[in-house]
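With one protein chain removed, the remaining protein chains of the complex are shown where they sit.
Now for chain A:
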Amino acid sequence: MSDETMSARDVIMQRLKAKKSPQEGAYPLPPVVTLGDQDASPERFEASLALMGGRMLSLQDGEGIEQAIRRAFPEMRNLCTAVPEVEGTLRIEDLETHEQADKVDVMVVRAAFGVAETGGIFLSEVELKDHLADVHLAQHLIVLLSKNELVGNMHNAYQERSEFRTAGYGVLMSGPSATADIQGVLIRGAQGVRSLSVIWA
């Protein structure tokens, strides 16, 4: 068959099989590795989060989560919540349009787990109640994270957390959105959330 009558897929496959330089036998599949520091402590997570521009929000004596959020963001006009621990002013499930989400000052979610090496927190459609874009439209993000749901490094994350195989959309957010595209100046708060705060809960 000529290139014209074959599908693009078949042409590409045929080209690859016909001309491939590296021989299969010479390059066996290396076993999976787990390298480096696997410390999964909250202290390591906190240090990494700070490096990525995120921050910890700790509860003061007798203070509830919602009170702590209101203390951290005294100016906020609304608080959108995806967690039962916080009542907020509206629930994420009740967002009907993205334009509504665009006006959210503070969003609170629970992460499935965190990565101590990078200060990253994992969110999927499960935690976001299918509001995938809305979390990124909010101005500020509060993340509830359990100290029991920490993995050491990225090797541990991919090997130990089943979410990578079950989630349709899974994002590891390590600090807030950022850019250094203008004259190398690091700016926290680019196009996604302007700040990301984690509460141990």
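Assume contacts are C-beta pairs under 8 Å (C-beta built on N, C-alpha and C of every residue); 3 or more make two chains touch, one makes a residue touch a chain; residues count from 1.
Note that in this section contacts and distances are computed from a predicted model.
Q: Just by its UniProt name, which of "Probable chemoreceptor glutamine deamidase CheD", "UspA domain-containing protein", "4Fe-4S ferredoxin" or "Phosphonate transport system ATP-binding protein" is the chain not shown in this complex?
A: "4Fe-4S ferredoxin"
Q: Which candidate, A:81, A:174 or A:197, sits in contact with the chain we can't see?
A: In the full complex, the listed residue that touches the missing chain is A:174.
Q: In the whole complex, what residues of chain A lie against the chain that is missing from view?
A: The missing chain touches chain A at positions 3, 7-9, 11-13, 15-24, 26-30, 32-36, 48, 51-53, 98-99, 102, 117-120, 125, 130, 132-133, 136-137, 153-159, 164-165, 167-185, 187, 190-193.
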